[in-house]
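All protein chains but one are shown at their positions in the complex.
Going in written order, the chains are labelled A and B, and every chain counts its residues from 1.
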Amino acid sequence: MALLEVKQLHKRFGGLHAVNDVSFQVEPGQIKAVIGPNGAGKTTLFNMISGTFPATSGAVLFQGRELRGKKPFQVASLGMARTYQNIKMFSGMTALENVMVGRHVQSHAGFLSSMFHMPWTWKEELDIREKSMELLALLEIEEHAHTEAASLAFGQQRAVELARALALEPTLLLLDEPAAGLNIYETAEVGRLITKIRDLGITVLLVEHDMSLVMDISDEIVVLCFGEKIAEDLPTAIQQNPEVIKIYLGEE
Amino acid sequence: MKKLLSILPLLVVVIGVHLLTSATDTMYYLTQMTMSAYYSLLIIGLCVLMGYAGQISLGHAGFFAIGGYLSAALTTRSLIPYQDTLPVKLLDSAGFLLAGQDIYGDSLLVVTPWAACIIAVVTAALIAVAIGIPVLKLKGHYLAMATLGFGIIVYRVALACEYFGEADGISEVPAFMLFPGLSVSGNFGDRVSNYYIAWGLLLIGMVLLLNLMDSRVGRALRGIHGSEEAADAMGVNTARFKLQTFVLSAVFAAIAGVFLTHYNGGIGPSEAGVMKSVRYVAIVAVGGMANLWGTLLMGIVLNFLSLRGVFGSYDDAVFGLILILIMLFAPNGILSINVRYCLKQLTGRNKQDREGEV
Partner (left out) sequence: MTLELAIQYLMAGITYGSIYAIVAIGFNIIYNTTGIINFAQGEFVMFGGMIAITLLNFMPLPIAIFLAVAITMVIGALIEICFIRWLKSPSVLRMIIITIGISILSREVAVHIWGESIRSLPYFVGNEITSIPILGARISPQVLWVVLVSALMVLCLGIFFKTTSVGREMRACAANRKAATLCGINTQNMVTLSFILSAGIGALAGCVMSPITYSQYDMGTGLAIKGFTVAILGGLGSSGGAVAAGLLLGIIEAFSVSVVPLAFQDAISIAILLAILFVRPQGLFGSKEAAGLKEY
C-alpha cells in the first residue's frame, strides 16, 4: 500500500484553479519530488496535504487514512512532518530548543505536571534533550546547539529545521523547497542530508525548483504545470520527456 | 530543584526586607510590599500569557475583579433570603456556610472564605474558558479590543449591580483564615504574617511558572510566539495551549484578587477598571515581556512606588509614559538595555546564555 495517496485533488481560489485534478502516490522509503515552474501550484498542493488549508475537492490518504478536516497539528501527530520554503524558526529559542519543540508529539507532560515538576516528567525531559542532541548531531550542527536559531546562517537554519521535523519521528517528511535561498554548495549539502534521512527509512516528499538537486536525489518525479499534473516518472525519463522540456527546462 | 535554588536569593531578600523594616522602625512599608506582591502575582501570570504565549490581554483586571468581588460578596452578603433554594442548601450541607452577625447585630448567613475563594477562582477559570475559546481565535488588534471589551463589561457589571455595591464596592469583608492562627486580613497585628503569606504565595507562583516555562509546555508556548504556523506543524495544538495559558493567567489573577480583597477588607470598581489592565500590561512590557524575573522585579518596584503615592496625581500618566517609552526605545524591556549592554562591555562576549535574565 502506498504511504501517501493524493486523489484528484482540486483547489480553487475564486476563479483560479491553483491545483487541478492532481493524483499521485508516494511509496514507502522513496524520495519523491514535485517540480514545476513558478505558480504551478506546488506549495498549494503541499499546504493541502499538511492540512494548512482544505482542498476544494479530492482526497489525501495517509497510511490509508483520510486526512480531510484534519488540522496541521493532527496531521503532524499522525506522523507527517514538514519544513517551510522560507524557514520558520522559533525566534528567541536556541537551535536545541527548536528541535526540542519537535519532540512535542512524542512526549506528554501537561500544564499541571510541568508546573509541579512531577517526577515522571524528569525522565521524559531528559529523553527529549538527548534525542534532540542526537538529531542535531545527525545533521552535523551539534556545535550550534546553544546558539539562538534565528541568528544561524541560512544553511544551518535549514539543518535545524530538518532536525526539528525529524524530532517528530515522522514516517513521511514533507520538504517545501529545501534548497531555496541556498548556494550550490549548501544545496549539495542539503541533498546529502536528505538522502541520509531517506536511508533512515523515512519517506520524503519534496517540492523543489532546483533541478540539479531533484535529479540527483529523487527516486520519482511529478511535474506540475498551471495546477495540472503533466508527467510522473523516473528522473531519467523526466529529463527526456519533450513536454517537460518544453514547459520547464526549455524556458531556461 | 534547580528552580528552588534560583528562588532562594529572593527568599533571602524577602526576609531581609522584613528585618530591615523592623530594625529601622519602618514596618509600614510592609503593607505596600504585601499589596505589591499580590498585584505581582497577577502580573507574572499575565507575563506567561503575553510574553511567552504571545497573546495580549487588556482585560486581566476583569479576572482580578471577578475573584475579588465574588469572594467579597459571598463572604459578606447574607444568604438568609435564599435559604430554601437548592444551591444554598447544597452549600449548607457541604459545611460551607457560616452563621454570624453583621455590625448592626442582624443575623447573617454567609459562605466561608475558603469555599468563597474556591468558588471565585473556579468561576474566573470557567469565564476564562468561555471567553477564551472565541477570543483567542483572534489576533493583534482584534484580540486587544476583544479583551478590552471583556474588561469593560466586568467593570460595568460591577458598577451597575446592587449586589456588587455599585460605585461603593463591597466593604467589611471578613478575614480569610487559611488555617487556625494564620489569616489574611488587614488587622494591624497580622501585618507581618500577611507579608509572608503574600510573598509565600508569590514565590510559589513564581516557582510553578518557572517550572512551566522550562518544560515541554513552555517550549511549545514559546514556539507559538515564535511562529504559530510552525508550532502547529510540529503537532502543537495551538488553540488548546493558548486557552490553557489564558485560563492559568486568569486563575493567577483571580487568586490575587481574592487574597488582596480579604487583606484590604474590601474591593471597589476601580480594581476592574481599564486603567488597571493597561497598567499590568505596561509592567509586563517594562519587565521585558518574555522575562519572568524582570516582570517580577518591575511588578514589585512599580506597584510599590505607585502604592506609596510617589507619582502623586500623575500615577496613570507615569504608566502611560512608561508604556510609550519602553515600546519606542526598549521593546525588550528596561532590563535588556543595561544588563545586556553592560555584560557585553564587561566580558566582551556575546549573549550566549539566555538563562541569565537578571
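To be clear about the criterion, contacts are C-beta pairs under 8 Å (C-beta built on N, C-alpha and C of every residue); 3 or more make two chains touch, one makes a residue touch a chain.
Since this is a predicted model, take the numbers as computed values, not measurements.
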- Of the chains on display, those the missing one touches are B
- Note on the structure: Full-complex touch with the removed chain, picking from B:I56, B:L70, B:I170 or B:L208, is B:I56
- Message: Out of B:V17, B:L98, B:I119 or B:V157, which residue would touch the omitted chain in the full complex?
- Response: B:V157
- Message: Touch as defined at the start, partner being the missing chain; which of B:Y38, B:F176 or B:F319 qualifies?
- Response: B:F319
- Hidden partner sits against chain B at residues 54, 56, 58, 134-135, 137-142, 144-146, 148-150, 152-153, 156-157, 159-160, 274-275, 278, 281-282, 285, 313-314, 316-317, 319-324, 327-328, 331
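In this section, only the chains that are shown with their structure count from here on.
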- Item | Chain centre separation in whole Å, for chain B relative to chain A (CA means) | 42
- If you look only at chain A, which of its residues touch chain B in the complex? 50, 52, 71-73, 76-77, 81-82, 84, 88-94, 97-98, 100-105, 107-111, 114-117, 121, 124-125, 128, 146-148, 164-165, 168
- Listed in rising order, chain B residues that touch chain A in their complex are 3, 208-209, 211-212, 215-220, 222-223, 225-227, 229-238, 244, 248, 290, 352, 354
